[in-house]
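One protein chain is absent from this view; the other protein chains keep their places.
For clarity, chains are labelled A, B and C in written order, and residue numbers in each chain start from 1.
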Amino acid sequence: MTPSALPATGRASILEAFKAPLRRVDYPLPAAMEPGAILVRTEMAGICGTDVHLWRGELPIQLPVILGHETVGRIVSLGAGVDKDWSGLPLKAGDRVTWTSATSCGRCYYCAVKNQPTRCPERRAYGIGYRCDASPHFLGGYADFHYLRPRVNVFLLPETLSTESVIGAGCALITAIHGVERTGVDWQDTVVVQGVGPVGISAIAVAKSAGASRVIAIGGPDHRLEMARRFGADEVIPLDETQTASDRIQSVKKLTGGWGADIVLECVGHPSAVVEGMEMCRDGGKYLVLGHYCDAGPISFNPHVITRKQLQVFGSWSSEPRHMKAAIDFLSRNADRFPFASMVTHRFSLDQANEALQTTAAWRAAKSVIVPGVD
Amino acid sequence: MTPSALPATGRASILEAFKAPLRRVDYPLPAAMEPGAILVRTEMAGICGTDVHLWRGELPIQLPVILGHETVGRIVSLGAGVDKDWSGLPLKAGDRVTWTSATSCGRCYYCAVKNQPTRCPERRAYGIGYRCDASPHFLGGYADFHYLRPRVNVFLLPETLSTESVIGAGCALITAIHGVERTGVDWQDTVVVQGVGPVGISAIAVAKSAGASRVIAIGGPDHRLEMARRFGADEVIPLDETQTASDRIQSVKKLTGGWGADIVLECVGHPSAVVEGMEMCRDGGKYLVLGHYCDAGPISFNPHVITRKQLQVFGSWSSEPRHMKAAIDFLSRNADRFPFASMVTHRFSLDQANEALQTTAAWRAAKSVIVPGVD
Amino acid sequence: MTPSALPATGRASILEAFKAPLRRVDYPLPAAMEPGAILVRTEMAGICGTDVHLWRGELPIQLPVILGHETVGRIVSLGAGVDKDWSGLPLKAGDRVTWTSATSCGRCYYCAVKNQPTRCPERRAYGIGYRCDASPHFLGGYADFHYLRPRVNVFLLPETLSTESVIGAGCALITAIHGVERTGVDWQDTVVVQGVGPVGISAIAVAKSAGASRVIAIGGPDHRLEMARRFGADEVIPLDETQTASDRIQSVKKLTGGWGADIVLECVGHPSAVVEGMEMCRDGGKYLVLGHYCDAGPISFNPHVITRKQLQVFGSWSSEPRHMKAAIDFLSRNADRFPFASMVTHRFSLDQANEALQTTAAWRAAKSVIVPGVD
Partner (left out) sequence: MTPSALPATGRASILEAFKAPLRRVDYPLPAAMEPGAILVRTEMAGICGTDVHLWRGELPIQLPVILGHETVGRIVSLGAGVDKDWSGLPLKAGDRVTWTSATSCGRCYYCAVKNQPTRCPERRAYGIGYRCDASPHFLGGYADFHYLRPRVNVFLLPETLSTESVIGAGCALITAIHGVERTGVDWQDTVVVQGVGPVGISAIAVAKSAGASRVIAIGGPDHRLEMARRFGADEVIPLDETQTASDRIQSVKKLTGGWGADIVLECVGHPSAVVEGMEMCRDGGKYLVLGHYCDAGPISFNPHVITRKQLQVFGSWSSEPRHMKAAIDFLSRNADRFPFASMVTHRFSLDQANEALQTTAAWRAAKSVIVPGVD
C-alpha cells in the first residue's frame, strides 16, 4: 500500500466502560510519523485471557482503550531513522511484523544496572496502558491500524512462519520461554506442569524442547489434556481423577519413583497451586511461580517446606524482547512438532470484536482472533 | 593417652525425660573398635539452641540420649583402616579433631544421583538421633568420650585454630556457609540479614567475606547488634526502633536507594519473617529461607510477590562435610576479623551440664560450653 | 547359574605384548569373593578405539592385561554386603548389569573437597589399569567372566534396554554426556560438532536432546555423516568438500548468519581442530575440548582469540557414575530416536577377540563386540 492509498481514518473497537460491549469507532490516522515510529496495518489480533480481566475491570487501567496486545501486521510507513527490526534485519513498507507489547527504557536501575528490564518502571503496554481518545489513537490490536511508538521492539516475520503460529502462541509462549529460562532445565529432568491453559501448554512445549526427558501435565478438561499431549506431555494427570491436592501429589510421586519431580512449573494462577506444587518437587528441586501475573490473593503457607526440601523457587515477570526473537525462531523451526497455528480456532471480523472477546471469556475457543481485513 | 591408660568407664550427662534435669551416668567404654571407628576424648562440647528444643521435646527423638552435636576432642584410638581425616590429612592418637554430626550414605538417590546429600534418608545425628542406653553409648557431646562410627566425617584441626573458635562457630557457621553458597553473593551485592542469633551472626560474616559491599543486620537486643557489627554488619536496624514489618521494610528501602536489597537472608525462624523479608528484596533479588530448620507453622502468604518481584527463593538444609572443611579454613584465617572464639562466654563442667543447658535456654550466654576435663 | 554350576576356570583373551596378537588363556575363577565384590558372566564386551591405542602401546600400561572397558554381564555371585546397585535398586544373581570402568575413592581432595571425582588420583580402569596375571585375573571385558572389586559402581539394566544399546553407546556416550553437561546448552542454541566418530555421534545426540535448535556436524566419510543425521544432525559439512580450516570456518559462518555457532564441541582429537574450532564460535560463545583424552601434541595457538571473542572454553575428563545412570535412562527412553543399538555391526566370539580388535583398528565397523557365550 502506498501512503497515498491510505484512508484518512481507520476503525477500532474500543472499551469505554468495564463489562460493557466494545464499541466500533473511527479514528483519524496520524497526520505525521514521529522519527522512529512505525504505522502498521493490522493483519491479525489475538484475544488473550488478560483481555477478559481488563474488560471486567480487574486491573487498574484508564479508559477508553483499544484492547489487543498480541498482534501481527504489515508495515504501512516507517518514521525517520527506522530501517531495521530489533535484531538488525532490514525493514520496509509491506513487511509483515510483530512486536513486544511493552518497551523498557533501557537506562534505569532495573534496565541498566540490574539487568531486570521487565521490571522497568516506565513500561506501558499496547492494548492495556494507553488511552485511545487522543492521537495517535491506534495503540492496541483490535483495530485496522496500529501505531508503534519510537523505540518499539519490532520483529520481521520470516515468510515461512504463518501469522496463525505467531498469534496462536501469543504472549503465553514468550511468558513461558522467560519463565523456563529463569528456572533452567537440566538434560533429562522430569518436569511437572501445573495447568494446561495457554501458558501451561507453552511451558510444556518449551520444557520438552529444552531437554526434559519427561513432562507430566496436570489439568483438564480432557480436550486440553489432549492438547497437552500434542505439545509434548508424556503423561497427564486429569483433575477429574485427582480431586484433592493430596491425590495429585501422590500421582506425581508415583510417576517419579516416589521422589517428586526435578522441576515443577506453576501455570494455574491460584495460590493453592503453589502450596500444592512445592510438595510435588523432589528435595533439591526447582519450582517456578509463573501463573501469578495477577494478584490472586493470599494462602496459608508454611515456609518450612522451602528449607526442608532445599528448594529453589523462581518468579518470572512478562518477557524481554529476546524472548520474542527466540519464540519466532522456535515457531519457525517447529511448525510440525509444536503446532501453535492450530490453536487459532475462532476468527472474527473487527465488527465482531465483542463476540470474539466473549468467546474467550466463555472458554469456548483455544484462541479467538480478530482479522480486520475480512470485513 | 595410651589405650592401657584408658579408664573402664566414662561419664555422660543424659536426657532421660523431656524438660527434666539431665542426669550424670557412667557408661562402659566400648570393648573393641569397629573397623573405621574412632574413639575420642571430649575436649569441649557446645550447647546449641537446638539442644533446648530437644530438651523440651519439640523434636521427635527417642530417649535416653546424650545431647551435644558440636564437639571437639582428641583421638584416643583409631579402628582398623582409619588413618586419614576427611580431607586426606593423616590421623593418629592424640590429634585434636571435630566432625560432622551426621553422615550421609553416599550411594542413595539424593547422595549419588541428585547430589543433595543433606537430604539422604539415612542420616542420623550424634547428640540427637542415637539412644545412649546400648553400647557404644557415647554418641553425643555431653560426655567424657565420644565414639565416632565408621564413615564419620572427621577433621584434623590445625594447631593455630583454637577449640573455642570451632565451638564458638558451632553448627551455625556451617549452616550459614551452606545457605549463602546456595544463594550466591555477587561482587558488591547489598545483603540484608534478618536475625542476629548464631546463624544470623554467621551469615553476616560469610556474606561480608563473600563479596557483599554492604551488610545490613536486623534484630536485637543492642548487645547482639553490637556483635553483628563486630562480625561485619555495616548498618543495623534495631527491632526496638522498627516495631512493624512495614517499618522494617521502609528502613531497608531507605538504606538501598528505595529499591530493596540484592539479597535477603532469613535467620529468624518465624514464618512472618519470610513474608516480610521478600518485600525487602529488590525486584529480581534473591531470598534465602535459612532459619526454618524447625517447622514453625504456616502464615498467610501471597505468592504473587514472587512473580511480581521476579524473585529467586532458596532453601538450604543442614550442611555437607565440605562446608565443615571450609569453616575450618575460614576460622583459621580469620581469627581476628571474625572473632568466633569470643562467642564462648560461659564454661561448665560435665557435672554442670544441666546448668549449661539452662543458661542457653535463658539466652544468658552467647555460647555455653561443657569442658569435661575441668572436673 | 548357581555357584555350584560354576566352572573352575574361565577363558580370557589377553594382551601380552604390544602389537602382537591377543592370546587365549584360561584362568581360575576366584576361590572366594571379597566383601563388596561381584562376579559377573560376560554377556557382551565392546571394542573401543582406546583399545587399539592400548594394543599399539601408545598409553603407559603394564602387561599382560585383559582389554575391554565397556561390558555388560549377568551377576554370578555377590560378595557380602552388596545387595543394591549404585542407584539403590536391589541386585541378585542373574541380574544383567553394567558398571563404570573406574571407581573414584570418594574421600580425597578432588573427590570430596573440590567435587572433581574424575580427577581422583586413585582411579584405575578395568580393561586398562590392572594386570591379569594374578588373581582375581578377570578385570577386563574380553573374557568369560568379570570380577568387580568392592565399591564398583554397578548398574542394574532395565529389561526394556537391550545389551546392544548399552554397548553400542559405550564409553563414548558417557564421555559426551559429561562434556555437554560442563558446557551447558541453552535452549535453542546452535551447536557445531567437530568429528563424527563415536564421541561425535554421541555429542550430536546429547546436544540435540539437550535443547539445541540446530546441530551442525563436520566430518566424514559420507556413511558417518549419514549416521550423524540419524542421530540428530540438522546439517553436515563434509570434510571432502571443505578441505581447509578456512573453508570449514566459512561453512559454519554461512550456516549461522555470519556470526558463528553458540557452541562448538571438539570430538576430533587433533590439536588443529581446537584452533580451527574456536574460530567457529560466535563472540561470547562456548567451546568444549572433548576429543583430547590422549595427548596429541602441541599446536601453534594464539590466545588472543579467547579474549577477542570473549570465549568460554571447557575441558571434560572421562565421566562420573551419575553420567552412566543418565545414559541408561536416556538409552531406555530413546531407543527409536537415537538408535545406539544399531551401532553394533560386527560380532565376534571370544576366540576371535584379536579379529574383533583388528576390525575396529581398520575402521571397518561402527562397533565390534565380543560375545563370549556364542562359542
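In this section, a contact is a pair of C-beta atoms (placed from the backbone, for glycine too) under 8 Å apart; a residue touches a chain by one contact, two chains touch by 3 or more.
Treat the numbers as computed from the prediction; the structure is a model and nothing was measured.
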item: Which of B:181, B:266 or B:279 contacts the chain that the document leaves out; value: B:181
item: Touching the absent chain when the full complex is considered, from C:290, C:328, C:344 or C:365; value: C:290
item: Subunit B, residues in touch with the chain not shown (by the definition above); value: 177, 180-181, 185, 187-188, 206, 209-211, 213-214, 326, 329-330, 333
item: Missing-chain contacts mapped onto subunit A; value: 84, 86-88, 106-109, 112-113, 115, 321-322, 325
item: Absent-chain interface as seen on subunit C, which is shown; value: 109-110, 114-116, 118-119, 182, 257, 259, 271, 274, 282-284, 289-317
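As a convention for this text, only the chains that are shown with their structure count from here on.
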item: Rounded Å distance, subunit A centre to subunit C centre (Cα mean); value: 43
item: Touching two or more other chains - residues of subunit C; value: none
